[in-house]
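Removed: one protein chain of the complex. Kept in place: all other protein chains.
Order of writing sets the labels: A and B. Residues in every chain begin at 1.
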Amino acid sequence: MTLLEVKNLKKYFPITKGFFRKVVGLVKAVDGVSFEIEEGETLALVGESGCGKTTTAKCILRAIDPTEGDIILRVDGKEVNLAKLQGEELKPYRRYIQMVFQNPYTSLNPRMKVKDIVGEPLLVNGIAKGKELEDMVAELLQAVGLRPEYMVRYPHAFSGGQRQRIVIARALALRPKLVVCDEPVAALDVSIRAQILNLLMDLQEQFKLTYLFISHDLSVVEHISDRVAVMYLGRIVELARTEELFENPKHPYTETLLVAVPKPDPDFREELRAIEGEVPNPANPPSGCHFHLRCPYAKKICEEVYPEYRNVGTGEEPHYVACHFAEQLTLRGIKIS
Amino acid sequence: MWRKKKTLVEKGEEIYLASEWKLVWWRFKKNKLAVIGLVILSVLYVLGIFCEFFSPYDPNKINSRYVYAPPQRIRFFHEGKFIGPFVYGYKVERDPVTLRRIYVEDKTKVHRIKFFVRGDKYKFWGIWDADIHFFGVEDGTVFLFGTDRMGRDVFSRILYGARISTTIGLVGVFLSLLLGIVIGGISGYYGGRVDNFIQRAIEFIRSIPTIPLWMALAAALPRYWSQVKVYFAITVILSLVGWTGLARVVRSKFLALKEEDFVVAARLAGASEWRIIFKHMLPSMTSHLIATVTLAVPGMILGETGLSFLGLGLRSPAISWGVLLQEAQNIRTVALFPWLLLPGLFVIVTVLCFNFVGDGLRDAADPYKV
Partner (left out) sequence: MKVMEKVLEIKNLRTYFTLMEGTVKAVDGVSFEVRKGEILGLVGESGCGKSVTAQSILRILPENGRIVSGEILLHNENGVIDLAKLELDSEEMRQIRGKEISMIFQEPMASFSPVYTVGAQMMEAILLHEDVSKAEARRRVIEMLKKVKIPNAEKVVDMYPFELSGGMLQRCMIAMAMSLNPKVLIADEPTTALDVTIQAQILYLMKELQKEYRSSIVLITHDMGVIAQMADRVAVMYLGIIAESGDVYEIFKNPLHPYTRALLKSIPKLGVRKTRLEAIKGVVPDPYNFPSGCRYHPRCDHFMKGLCDVKEPVDVEVAPGHTVKCFLYGGERS
């Protein structure tokens, strides 16, 4: 069953100038993004900085107002378009979508005790208070692998990994359907990352969670997600099941990303080859296909026309891609064992 | 040492459970200068608040016998024998050349300093009648800082002045803070056009030269106003300019905190705007605000002193350090009766201490920054 459907989502940020804040341009941070998330799955949004993955997530969370498009949430047999709701109208739906932040040092209020942090969602939604609240917080802490007696401590008593567990506990407090994880392990120590990734996978099973997992790290994404959407300059350029996308990439940008990841194996040294160019300024994207300036396979048409985003896969193995030559090119993927 | 030294584990646990204020205090304590400043300020404020009790005389009592008398030194040994604190009496002589009165210590007159003695009657805080003073002498005089042109005790006058001068800064800053938080908060929280308008208004106010503005406003105060009215009018005038700086601090904090992850998290959890502001945003800036406010107080104190010194602020018979300095405003004083400039020393010490404490607080204000 589809839990969330994003249709033609757009978010433009105006560039203003001068005393009267005249709008002189637009940054198309998200420019027509569409995807669906099935209940219980993990969809990953992958891309480099400035590709719009975090802005997409913020729109879905309604931390910001989308410029255009629909965000349709299906819960408890109801269907609601979050993009059309404002302020107080959003409140009853907030509890279904929660977030795990990238930086566990800024996402916990340092002036509140752990029990007040984790208990806040329960308190403000009138779910529990007093002794009952404390019991629920203890339960949540246990679920994320922290000792309940730590709830009287302040966040500064905890290391990065433990803080991230607290953040996860808070996100779970309202029993959400969808959890948006924005680079949840990028700020953590290498030896701690595996703990948190395992925890997220365990909790998904235990609480029947659906994840929208945002990351720049393909190896992490490969581990945790069922399907992957690759973004470049505000648009999805490729979307497919994880194995399919990694073994059989159809977009040259995906191939570039896969090549660029430094593999922790000295046998793969020769892979490190020159990659062309930098991510262009999103305020002034290139004509035609945004990637053509860096693409080793670019032809004349790529400079002129933005390629259609279409399914080049089969019915049961859909593979969406926006490249003029997706059918012709054979790109190098990574064999998954 | 009778107290057991805390083990490392206990110390760690204490840090884990420590609230923000404890952490701030631990860091503040490390700054010796700030702690000294805090102690001195506390003493000054206690003296100021209870000035009727601590001053040995009524500050307006005129002693025509002792005009421009120099400070009397506190001594402990009389003829080589310890007899507790006392002062020698004055012997008045005439300078044979200038015919000016000069005061010499009379070693035969011993006036012992007693504590909790009865003396001039006063109304404590304008409410209760009393006549107990912290210290005094039963016969003779004790002028620790000398007397002025009407023979009034300078020490008592400085303590009475402390009450007005030190509190005017606090009250003024409090008013500024109120204005600053409300206006700066609106500006930072709502942003957009409101923010733009408020910021331009603040820039306009700040572009007006302060001293002439104060002078113009102070000169407009009716002469017949009572001391209390003038006092409050002056604080309002001082804070009219002072709030702009605080409003800017509050605004920038609000802007920064609005994007902070934990504020976003609270919003996503469904917390009301009210709760977000009062539970998350304001507490996050309190320690910074206290530091900023502490650093703003000396400006207010100097402002009052300056205005009164120019004769535009409080006026005699009101007593403030500025008024006292205004009375000492001539070259004769500087040359012959330097003790009349002691209020200036108090101003300097107070301002310095506030700056030390403010610096210490500012450094300790954010205990979560590594």
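One rule holds in what follows: contacts are C-beta pairs under 8 Å (C-beta built on N, C-alpha and C of every residue); 3 or more make two chains touch, one makes a residue touch a chain.
Since this is a predicted model, take the numbers as computed values, not measurements.
Peer 1: Which of A:31, A:182 or A:222 touches the chain that is not shown?
Peer 2: A:222
Peer 1: Of the listed residues A:8, A:81 or A:159, which contacts the missing chain in the full complex?
Peer 2: A:159
Peer 1: Which candidate, A:78, A:269 or A:300, sits in contact with the chain we can't see?
Peer 2: The one listed residue touching the chain not shown is A:269.
Peer 1: So which bits of subunit A touch the chain we can't see?
Peer 2: 48-49, 159, 161-162, 189-195, 197-198, 201, 216-220, 222-224, 242-243, 246, 256-266, 268-269, 271-275, 278-279, 334-337
Just so it is clear, only the chains that are shown with their structure count from here on.
Peer 1: Just the number, please: Cα centre separation of subunit A and subunit B in whole Å.
Peer 2: 55
Peer 1: Can you check the complex and tell me which residues of subunit B touch subunit A?
Peer 2: 15-20, 23, 196, 260-262, 264-272, 275, 279-280, 283-284, 367-368
Peer 1: Note which residues of subunit A are touching subunit B in the complex, please.
Peer 2: 21, 61, 63, 91, 94-95, 97-99, 101, 103, 106-112, 120-121, 124-125, 152-154, 156-157, 167, 170, 173-174
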